[in-house]
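First the structure, which I've put down as structure tokens, then a few questions once you've had a look.
All protein chains but one are shown in place.
Right after this comes chain A.
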Amino acid sequence: MDAPDNTGSLNHLADAAALSDSSASESAASQKETSPTDMLRIKQQMSNQCFEMVVHVSAEKSKKSCSTSEAERDLPDYIGELEQAKTAHFNNTLALHRMQMWHSLGEKMKQSDPEAAALKAVNDRCMALCSRIKQLQDETRYLQDEITEIQKNRLEMKRLTHEKMKEMEDLTTKKEQTDTERYKAVLEKGQENLEKYKKMAIMTQNVLRGILLACKVNWLDDPKLREIAMTLEGLPVPD
């Protein structure tokens, strides 16, 4: 990019020089004029062309990188198309094959030679089996529907049970709340005291436990210590 600018400026200089020269000696300068100016012009052309080529090349590079990611995006579509084509081909082949096969089977069965008789016997058996299968399938369908109904009902029960449990919880908390509202102040004070004493109790328990651990004694052997140590975990009042 700098090259054309330079040549541009050189051009100007050259032109200026040419102009300044031309006034001096036209005839002699005409030959001189063509070569440097021409050369400069050619140089500029070439640099322009180079620049265009560079642009082209970089454009093509980016086009290529575009197409790989596009190809990845299009891949599932191509796979789908491929599978559709395969399926269509398979179906066509299947249709043709079945058509031919059963045409010849039908023709065979219309005759009355022993092979045909054997085929007919097999056919009869197939038909009987098909009726039986149909019966069983109907039964299965009926039973499956019943099972699905029962499962739906059970699930409905489950949902109702959960709803009722939630309602019960809400009711009990509401009831507790209404009771407490009457004696709010007293309860709050009582609660505060309780918390305070609980904290003290927990802290004392912690300290005692720490002491026992630090002394590294086996407190199980001493009945009094054991009695104390076994109560260091719980509180008589539920949390």
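Following the convention adopted for this analysis, a contact is a pair of C-beta atoms (placed from the backbone, for glycine too) under 8 Å apart; a residue touches a chain by one contact, two chains touch by 3 or more; residues count from 1.
Assume contacts and distances are computed from a predicted model.
*Asks:* For the chain not present in this complex, what protein name does its UniProt entry give, out of "Dynein light chain Tctex-type 3", "Centromere protein I", "Gpi16 subunit, GPI transamidase component" or "Elongin-C"?
*Replies:* So, among "Dynein light chain Tctex-type 3", "Centromere protein I", "Gpi16 subunit, GPI transamidase component" or "Elongin-C", the name matching the hidden chain's UniProt entry is "Centromere protein I".
*Asks:* With the missing chain put back, one of A:61, A:158 or A:196 would touch it. Which one?
*Replies:* Spelled out, the listed residue whose C-beta touches the missing chain is A:158.
*Asks:* One chain is left out of this view; which of A:45, A:58, A:137 or A:204 touches it in the full complex?
*Replies:* A:137
*Asks:* Using the definition of touch stated at the top, determine which of A:48, A:67, A:91 or A:191 touches the missing chain.
*Replies:* Final answer for the missing-chain contact: A:91.
*Asks:* Suppose we count only contacts with the excluded chain; which residues of chain A make the list?
*Replies:* Residue positions of chain A that touch the missing chain: 83-84, 86-88, 90-96, 98-103, 105-106, 109-110, 120, 123-124, 126-127, 130-131, 133-135, 137-138, 141, 148, 151-152, 154-156, 158-159, 161-162, 165, 202, 205-206, 209, 212-213, 216-220, 229-235, 238-239.
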